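Every protein chain of the complex appears in place save one, which is left out.
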Amino acid sequence: MNFCSDNTTGVSPEILDALTQANTGTAMPYGEDELTAKVQKRFNEIFECETTVFLTSTGTSANALALDALTPSYGSIYCHKDSHINCDECGAPEMFCGGAKLITLPGPHGKLHPGELETALAATNDAVHHTQPAALSISQASEAGTIYGPAEIHHLSAVAKEYGLYFHMDGARFTNALCTVECSPAELTWKAGIDVLSFGATKNGAMNAEAIIFFNQKLAREVGYMRKRTGHLHSKMRFIAAQWDAFLTNDLWLNNARHANAMAQKLKCGLETIAGAELYFPVEANELFISLPENTLQALEDAGYGFYRWHDAGSPLIRLVTSFNTTEQDINGFIQTALEAS
Amino acid sequence: MNFCSDNTTGVSPEILDALTQANTGTAMPYGEDELTAKVQKRFNEIFECETTVFLTSTGTSANALALDALTPSYGSIYCHKDSHINCDECGAPEMFCGGAKLITLPGPHGKLHPGELETALAATNDAVHHTQPAALSISQASEAGTIYGPAEIHHLSAVAKEYGLYFHMDGARFTNALCTVECSPAELTWKAGIDVLSFGATKNGAMNAEAIIFFNQKLAREVGYMRKRTGHLHSKMRFIAAQWDAFLTNDLWLNNARHANAMAQKLKCGLETIAGAELYFPVEANELFISLPENTLQALEDAGYGFYRWHDAGSPLIRLVTSFNTTEQDINGFIQTALEAS
Amino acid sequence: MNFCSDNTTGVSPEILDALTQANTGTAMPYGEDELTAKVQKRFNEIFECETTVFLTSTGTSANALALDALTPSYGSIYCHKDSHINCDECGAPEMFCGGAKLITLPGPHGKLHPGELETALAATNDAVHHTQPAALSISQASEAGTIYGPAEIHHLSAVAKEYGLYFHMDGARFTNALCTVECSPAELTWKAGIDVLSFGATKNGAMNAEAIIFFNQKLAREVGYMRKRTGHLHSKMRFIAAQWDAFLTNDLWLNNARHANAMAQKLKCGLETIAGAELYFPVEANELFISLPENTLQALEDAGYGFYRWHDAGSPLIRLVTSFNTTEQDINGFIQTALEAS
Partner (left out) sequence: MNFCSDNTTGVSPEILDALTQANTGTAMPYGEDELTAKVQKRFNEIFECETTVFLTSTGTSANALALDALTPSYGSIYCHKDSHINCDECGAPEMFCGGAKLITLPGPHGKLHPGELETALAATNDAVHHTQPAALSISQASEAGTIYGPAEIHHLSAVAKEYGLYFHMDGARFTNALCTVECSPAELTWKAGIDVLSFGATKNGAMNAEAIIFFNQKLAREVGYMRKRTGHLHSKMRFIAAQWDAFLTNDLWLNNARHANAMAQKLKCGLETIAGAELYFPVEANELFISLPENTLQALEDAGYGFYRWHDAGSPLIRLVTSFNTTEQDINGFIQTALEAS
């Protein structure tokens, strides 16, 4: 069993079924099809407002296109130092934004703190010598597997708005966060001040399906051109729309995320009893960061379990990610192996 | 029936089956999976040489990443004035190449002529005031639905090499061309001087699956970073690889293209007998450009047939594109309707 | 004597004097000095309106910064196929605009024709597949040494405005044009529809001094950041401002240009009498394009006269450029040598 990431799994059967059902007749390409229109409406329902939506197939493109819409080339994007956009996208935001600058901030548990942000922004001015604050970006769930509640987002938003920044949420694991917080999608996004959300389905059971949701619709004006120009407008779009349609039907998205989250909690409960085990971050979504004794880790690796040492080969700290199809047996087996070695 | 484009159809059943079969167990993400490795080898077999391959999901990204590998930001890309990279990608090559320049050339039947290219290149020099010739790009089949034979490609290549240009082929309909020419894939590409091929499967029965094939492997050195940086590295890559695997198995790619080509010939034979019909380009792949009497066009539109007036609303010239699943009945029905109105 | 270009000469004595006079005391850097403020006001007087001005030291930067202010990265800039921005700036507009596209149009005597522009624009639409028309750029005087009158500019502007394009004038030789047309600077620019002018002093007697004049001031909002970000904000700005101050004082700019123009007319009158001489373009500013017998050209080259064969080494067509300090003797000597060889 592979706990390396939630993208090592396949897809939900409902997703495959949806692809099969979408494969009938002709449909206009490039998003001019009926399924894409249907999905746009569905997003409006789910978020309880008018949105402008762009479907794409990778999280990096969703983030970079969203950030480009918020940021001029001479702009700065404020983000956590460990954020995906800073560490794991090979400079995609910089490329899409024409060479903008990411200003990285520290913060406990992978999360930005309003005070830290305020301090950073208060030190800026509008002189031409400096890149200009343009956007704030947070990850929900964060790279540490932690969650921002609506109040936390609202506080960050208040600082962002005070300094004229737009607010982006990287929601590669948005549904996992939503299921933990137990508020409405609207409350976790635009009602708390989010202008644009990169909404991920891939890590939660879809094939390669992401969406950029603009709550602040005026910011979306140029995105259609930029999506095409960056090669992210798919000709057979109906097959991405079909995934979103299935994903947002019968609570598939919520059920998948709830299951992954529950498996992470189960894993946490099993592992934290091991002598020497130490959790690095609160377990709030579908990721655990835990350090375990070396012989335990060896035993798990020898048993064929996949996971990453964090961040380097010999580290006792590991990351474990659960997914929509992680089974209780997978968890039990992992815990059993760990306990026996400890 | 929709003759607007070969991307208005769905996908081959074999492609869907392959997705289902790929949906078992875990697989490392981002192309580190076994299917991607298998497909890389399959490309080597098909092209009878070592290649470096990058899978992606759109033709525009395949073209732009390929061209970026050939072209510095101060470089020029020589292409046909009607080429997809010039007209239909919203400036993606310019964006990916950091602001390179496309030098467009005319040419009958949508094809570049070596003499025209030579004249253009002979007028250049290496002074710093001018962008520098870096790449030649042709479309195979061309935007006019015509084909370059190996000798034609070789002649263009000779000019390109004389002036130090690399040679790119936009093969969104490469298989359609290959089936017409009836030579080996190697003869139509690297043996004729092609350095890199954008090989399309999407228009020929796949879902959203393209491949960049570097025959000149040293040019591929930085592409992995650029693919990630432009958001085109898919996390669940196995589902793109699976499509290619099925596509290149049991001649699916060739059978699909042969069928589409045959349907285009059938359509041509049926329509050219109409009084006033005029073919604009030779029909060599799966596209017809034909002008028909206005009442014939009206009748076809009234009957619900989809096609584009070329290039503007009232034009008598239309484009008809056949695909892997166009049926003989579709063709017969279209011809019948046209004949009855004439 | 060198007729290669008007940038092979030195500078007017008044320019050197101004540099010396500016070299007293301290001045705030980066354009926060008094001379820069004075020059801004002077531009407002000369153009009879409020302008926003950015000084720079090269014509290429003036053009590229101006065009960037008008053009999104997915935009197109319409220009003459022989224009400096297309042929002689190594892709600077493409670089500054983030990979925008130059759409080149033909036109007699180096000038764009409204009908040609209208035809090109009428063929565009707002589909995301295509770069979007954003700016029109003309050179005044043109690369052929010809002039647009106010009515011609107005006609072009009418087409541009109809399609939503902004209008840029590359005025590297603006003063030469102005002296020929004999209208006011306002009539030749904003009153005829120009949004932004690259106003050159370098070719007309200054050292390295150019100015970007925004008549449409809302377009200037981001230029300060872009000027810095592209490295074109000079720290000791007073020494560029001082040149402009002297240039615009006591009609130095007008006198310099009038003289250069007069010398070009004198040269034309002397050379056109030679058997076999053929003028290629009307002589309207300070440039002649003329073909002369090869033995005449040889004699001139042997006598040490500098000029360019246009465009290639053996061509009978040459370009002759006069400047603010070309003397009557220079002209007489050139003509004499030519006549003797003919």
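Which chain is which? They are A, B and C, in the order written, and residues in each are numbered from 1.
Keep this in mind: a residue touches a chain if its C-beta (ideal position, glycine included) is under 8 Å from a C-beta of that chain, and two chains touch if they have at least 3 such contacts.
Owing to the predicted nature of the structure, the values given are computational and were not obtained by experimental measurement.
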Neighbouring shown chains of the undisplayed chain, as defined at the top: A, B, C
Residue among A:Q40, A:T56, A:S83 or A:T131 touching the omitted chain: A:T131
Identified contact with the non-displayed chain, of C:V53, C:L70 or C:A92: C:A92
Touch with the omitted chain, as defined above, among C:K81, C:H129, C:K161 or C:K228: C:K228
Interface residues of subunit A (partner: the chain not displayed): 73-74, 87-91, 94-95, 97-102, 123, 128-131, 311-312
Absent-chain interface as seen on subunit B, which is shown: 30, 72-74, 98, 128-129, 132, 222, 224-229, 233
Residue numbers in subunit C that touch the chain omitted from display: 1-2, 4-5, 7-11, 16, 19-20, 22-29, 56-62, 64-65, 89-92, 95-96, 202-203, 207-208, 225, 228-236, 239-240, 306
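Here, only the chains that are shown with their structure count from here on.
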Touch-based graph of the chains, sorted into line, ring, star, complete or other: complete
Chain pair that, of all pairs, has the most C-beta pairs in contact: A-B
Rotation, 0 to 180 degrees and nearest 5, that superposes subunit A on copy subunit C via CA atoms: 180
Inter-chain centre distance, subunit A versus subunit B - centres from mean C-alpha coordinates, in Å: 34
Geometric centre distance via CA averages, subunit C-subunit A, whole Å: 51
For subunit B paired with subunit C, centre-to-centre distance based on mean C-alpha positions, whole Å: 42
Per-residue overlap in subunit B, given as positions that touch at least 2 other chains: 89-91, 95
